[in-house]
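We show some of the complex, not the whole, and keep each chain where it was.
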Amino acid sequence: MSVANAGPYGGPIKQNYPRNQWWVAAMSEEVTRDPRQRWILDYPVVLYRKQDGTVVALDDRCPHRWAPLSKGWVEGDNIVCGYHGFRYGPQGTCVKVPTQETQPSLARVKSYPVTERAPLIWIWTGDPALCHESSPPDIPWLQDAGWRGSRGYMEIAANYMLLKENVLDLTHFGYVHRSTFKIYDWNRAPSVDVENGQVEFRLDFPAGPLAPIFAEMTGFGSRPISRVNWGRYLSPALQHAGQDFTDPDPQPGGRQQVSFRVLHATTPVSPARMHYFWFFAFDLPLSQDQIDRIVALTLKGFKEDDDMISAVQEMMERDPRGVDYPEVMVATDRSAVQARRLLQKQLTAEAGLHSEPSLPQPP
Amino acid sequence: MSVANAGPYGGPIKQNYPRNQWWVAAMSEEVTRDPRQRWILDYPVVLYRKQDGTVVALDDRCPHRWAPLSKGWVEGDNIVCGYHGFRYGPQGTCVKVPTQETQPSLARVKSYPVTERAPLIWIWTGDPALCHESSPPDIPWLQDAGWRGSRGYMEIAANYMLLKENVLDLTHFGYVHRSTFKIYDWNRAPSVDVENGQVEFRLDFPAGPLAPIFAEMTGFGSRPISRVNWGRYLSPALQHAGQDFTDPDPQPGGRQQVSFRVLHATTPVSPARMHYFWFFAFDLPLSQDQIDRIVALTLKGFKEDDDMISAVQEMMERDPRGVDYPEVMVATDRSAVQARRLLQKQLTAEAGLHSEPSLPQPP
């Protein structure tokens, strides 16, 4: 147990997000030929698709009179400002001022590097020269027809790391989700590994009855099933999680193993708000009706998380002790503390600092 | 008449509340086995009852991840954090972290001294070592079966002293409440006494017709009745007021005297908001129907006060002259000025200052 200042928040709530990395800007179906505004890491971005379907991300502020380009429309591969008709190409160059022949060379908006790996559209808001040094992670099940599930989007009034820390300590299941997911045995500290800038926790559960939603969806019903539950902090943008169910006594015609995956992508709107994109799937041919029921339950559960972390955010903003107040750490915080440490390292590197601040020590 | 800066506000709207005194946290019926959050003097407090019915008031911020404890629940005499299940006893000690055997000794929340004198629950948010040097005032009629009345709660978007000053100058009756309470003879400066850190004003009215609501409730009807109306500033937390009606020509079987009492308890949420608890009663066996009618009228009148003092608060916040602007004082402000002076003395003492700031002088 240790008491320490909360690393990434230290002081009034402020930017705690590295810019030189890929963040999720949108889900593929959210970006069309109609321009969409999305505030990302404090800045306004407009997203649209070119005629060939590729995604364009531009600074959403016309340098002429500062109108959001997203209030305009797309013609060909260009976006037309809805205020005075200035037209910008996908690289952000002004290709036409309607009232004159020559285009002002300084009329240019920033174009953001974008990578689409459906169903995810990734954006790089930092130094564009560095964007080729890394690439968004591959999450194969997201596009595998053998995996059935769903996805969705919420905006949450909380710092994005509050959701990261939520999914890095699943002991909250027995409290926040006690009446929804009904998983009551997440009551021990998992094993934690830090490798390649990622944090992975893992907890093995001996054979026992599954929570109702898993009992039903996996088809294992009430028979005792063993399972492994793991979560992996891939970057400040992404948490990957899974449950692998094993039937110790497989039935004729029944599966021995079923897998379940979840992806939590968080992107800061500002220090106090986040975009939250979620994805889940089973490696099972679930019916639409089954999926609908999982989604209904999941949304109820995510609302519980939203309520809780928004309340924590309110504490950080409204309580006079703010964020300069010690937190108590216990063994189950090891994953979150390791993730904070990686984040702090990344922020320090990005700021060009070589000294490392003292960090909370997990017990 | 004098012009002076508003003592307690001086400068941008700020904390003008002493902490080393008893404040009303809630009415008895508001605190149950279900934890309730209430922000008091800037801090979040959770209130609940133990099995024996006594009230517990704890810092409403779990030191683990800063979740409000009030989002959890009570088990036995302990409160369970709704995020990860940390359990705290009534003294604020962490008695159980569900995932481990040993409890971190630093996991502890502040426990506030509380005194219940039904229907009031009092809290002490200052130095706990000093809480035994004073006790909440006794208001006997609040629990006397011979007194019939009602009580209620409002949150008002104004500094708590704006309500204090409202009830310390009842000449506002003829203006703010001209169409509700219909009391038009409160048009002179009352006598004012300052004694034992309290301010009392008193105004005698010669026999005359009563305002409709009093004519009806007292049973005196339209006959001329004399009355005394007084108000007493007991502390920044409490204003006690009364009207004593006397029939100069008592009727056979009729009362010669009837008394009416009001209690205004205000507790700062923050410098710009207050909790307002109100109580009234007559020493009469009023029917529930009569009480309901008084409550309806009272709520209308209190809404008029709310509108007015919220408008004053808006001036203080929005007008560029803010609170550093002279106020004009007249004779009827004597009670309010004396109360401000007592408050300033209390704030100065609490700040450990020995110099006394110059204060507005009542005429």
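Worth pointing out:
A and B are the chain letters, set down in written order, and residue numbers restart from 1 in every chain.
Keep this in mind: contacts are C-beta pairs under 8 Å (C-beta built on N, C-alpha and C of every residue); 3 or more make two chains touch, one makes a residue touch a chain.
These numbers come from a predicted model, not from an experiment.
Of 3 total copies in the complete assembly of this structure file, 2 are presented in place.
Basically, only the chains that are shown with their structure count from here on.
Distance between subunit A and subunit B, defined via averaged C-alpha coordinates, is recorded as 47 Å.
Residues 1, 3, 165, 169, 171-172, 174-176, 187-189, 307-308, 311-312, 315-316, 318-321, 325-333 of subunit A are the ones that touch subunit B when the two sit in their complex.
On the subunit B side of its complex with subunit A, the touching residues are 39, 42-44, 61, 63-68, 71-72, 80-85, 94, 97-100, 102, 104-107.
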